[in-house]
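This report concerns only the one structure given below.
Removed: one protein chain of the complex. Kept in place: all other protein chains.
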Amino acid sequence: MTGTIFDKGLHGRSGKYIPENDCPVDEALLPIQRKSSLGLPRIAEQGVIRHYMELASKNYHIDKGIYPLGSCTMKYNPVVNEEIARDNSFCGLHPAQDEADVQGALELIFNLQEALCEICGMDSFTLQPAAGAHGELTGIMIARDYFRERGEDRKFVIVPDSAHGTNPASVSTCGFTPVTLKSDERGMINPADLKEIISSETAVLMLTLPNTLGLFERDIGKIVKIAHDAGVLIYMDGANMNALMGIVQPGKIGIDIMHLNLHKTFSTPHGGGGPGSGPVGVREHLSAFLPIPGVVKKMDNFEFSWGSEKSIGKVHSYFGNFNVFVKAYAYICRLGAEGLREVSENAIINANYLMELVGRFYDVKYPGPCMHEFVASAVNLKEHGVSTLDVAKRLLDYGVHAPTVYFPLIVKEALMIEPVETEKKETLDSFAEIMEKISYEAANNPDLLHEAPVSTPVRRLDEAYAARNPDFRWHERK
Amino acid sequence: MRGIRIKEGQQMSYIQNTNQDRKEMLKTIGVSSLDELLEPVSSEFRVKGKLKLPEPMSEAEVVGRFERLAAGNNPASSMKSFLGGGIYDHIIPATVRYVLSRSEFYTSYTPYQAEVSQGTLQSIYEYQSMICGLTSMEVANASLYDGATALAESILMACSIKRKNKALVPAAIPKRMKDVLRTYVAGKNIIIEYIPFTEEGTLDVKELKEKLDSETAAVVLVQPNYFGVIEEAEEISAIVRESGALLISYVDPVSLAVLTPPGEYDSDIVVGEGQSLGLPQSFGGPLLGFIATKREFVRKSPGRLVSETVDIIGNKSYVMTLQTREQHIRRANATSNICTNEGLCALAAAVYLTTVGEDGFREVALQSAAKARTLYNMISGLPGCSIPFGDNFFQEFVLKLPVPADEFLNEARKRGVLAGISLGEDFPGLGDSAVLVAVTEKRSREDLQLYRDIVLRIGGGK
Partner (left out) sequence: MEIEECLFTKEHEWVSIDGDVVTIGISEYAAGELGDIVFIELPEVGKKVKQMDPVGTIEAVKTVAELFSPVTGEIIEINEEVMDNPEIVNKDPYKEGWFMKIKMDNSSELDVLFSYEEYNDFLGEE
């Protein structure tokens, strides 16, 4: 039976989950105001489970196959981490408990902060931001308060045109104005262009390293010097840190502020859109601005530190997405320095290998070597009337997930591909073969692509209809 | 020069490729070593040697390490917990954990390829519908990070709708929430003014009227408020309506089973913390920020929205919509910078609400209220104790003790009872002996009696 949970269960009966009330009170004494129905279903447990299993069967997921979304780092999520994080000793803690009762949790937070500092070459980390964009917001707020404290009125943040949309959005939420820096013909920041637009009114240079084309900024040394000479702080979007672990410590090359995505680099699951975790690291001159509280070690005890007067304040109700920390720390413990370096090395090899194979049939505007991802383009299929979207949808028919499409904006018909280190050579070979087949189909039978997907739970959706007549909630049709 | 130093055979890093695989891949790429691929990274920027991290561990060692960390915790969920203040110890049916442990849900990404993400999309649509049902609002989004940031986002949204930059917020919210608001609104030059509370613990309506002016974009009503007290929502709504400002209601979702839903007193935006809808307490994260609004304001609202639609052959289906509001399209002019949200937590809430159902959810609210009332009856007459704001509460109330709060809480903790949150630091006006006591359906009569005994022993001893 298909349909929504409301179609299935609005007139049925629920199971009993709440014990009999052993404290009955005259209802007249209770604050009962509501007369309208809550609109919740009434459905017995088997019906609940069947409903969600039916939904589950309509999802693509990592445990099913390759998920090569560029800049998303869809790597294997180790099952032991899930098991560990489910422990009641972690998920049963209330955030207002006495420090003495949460020593294990505080130790874990402290150790994770320390490990992230070492991996990134930073001096301190906050784990409070709940996602990457939340980390960006936090980092830019730190920069804002840093300049405020110095009495400098700087209004602009330089963001390359290849940046994620969250970058300019975070910048403007903080009250800064983003200024776009055009990438040069190499797909990188050109120091000369940077010099041209940087000024005493620039607060931050916000860059992604490696950038969203999967390229390491060759001139990073010069870029850092130009920025720092102008008194500008450098923010690094660490979404692509999977390329750099054990290879580059951003703090050691002059990055002042950066965020990580634990749900990318550190193997915690994406959960269909969250929860994530976006810790922010800074170098010493900015440590005092981090959100409160942090966790410190005093003798053998761990405690919250309520920070300095300079702290930007808070960005989360409590301490961040603690349950995500548990999984990320388990991952770091398992891999150690050696394993983390293996991750980045293999991510780089996998990406270059797939770029070589896919590049035989698709345009790759910025040839390698790339780091952990690369951007191909279906622009060569345009002559057959086929778009990147068609390629993406046809991939679904072959039972694999599509790459990130139409991003970065500086590549026409972009297909941004990140194979990640955990995928095996055979999987990459077969993905490349599918891409090859699709390029032939585009030339010989383009309608196959226009009509794709045909083998998925639903066909191509009418997104225009949804946007013109959005229906956000279920209503009983009488 | 660095070659590939991976030992053949067992490894810790979940990598499948063998040395032979890598050799072949490098050959295909046309390089002789990994080092050639790292050529763009100048050697001066590379890590020399190894990161200083603990040695790699086997799976069993990792489990052992975490067992030791776990042993350092005494989780509230295994104690008799009266802690609340936004995070509550409710009963969670096993269905929630089961569905959330399915990798079809937890290892999937944001549903950008809708054709292979119908499970996630439909579950979000159903979640949105349930939040709309509970709040009596027209639109709810796919989730925000938590209650505090949802409140901050709602203030940014209201200021953007009204093109004004002042919001009035009850002073009776904890400092940690005030810190989040201050941090979030600073960039937009929004002024937040706090409205004090009365001796009954309610929003001071007189002060509200005085501070409400033509520059005010929004007024925040917290229902029930942080002290657990039920506000006169209709009266406050009428005052706000008359001023032309928007009404933002910050509500506890469980209370909505019994209290008037905010849509019925004409709230413009409704936000709150959804942890009590089937999420573990998890040391305060991940949580679930929810936001609902009127249809007329949806284009100014933050975050992802899912709509029902059809596919090209007319099958009912679901898709993310109105994405032009979001950062990946509107960039610097987006309604919010949020991207990753708390999707799996929204799924948990949907499974929870589906499992307990209409009657079960009402039972949760009624029992929580009844048990809170029972505890109130048990302790309100005890020597030295007072309940300054009376019995106008839902499931949480302020208790004043004859001893400093910390002393009382410590004594209780020794008996396995987490007796509440000390309020003195955030609200000095309440003195150092006030605690916020929350009671959920999970507490038994025996737990309440134990609480009473502790109060009696401590109070009576003085």
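In this document, chain identifiers A and B correspond to the written order of the chains, with residue numbering beginning at 1 in each.
Convention: a residue touches a chain if its C-beta (ideal position, glycine included) is under 8 Å from a C-beta of that chain, and two chains touch if they have at least 3 such contacts.
Since this is a predicted model, take the numbers as computed values, not measurements.
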{"item": "Among shown chains, those touching the left-out chain", "value": "A, B"}
{"item": "Full-complex contact with the absent chain, from B:58, B:101 or B:324", "value": "B:324"}
{"item": "Touch with the omitted chain, as defined above, among A:50, A:150 or A:468", "value": "A:468"}
{"item": "Chain A residues touching the omitted chain (full complex)", "value": "406, 463-464, 467-468"}
{"item": "Absent-chain interface as seen on chain B, which is shown", "value": "299, 323-324, 329-330"}
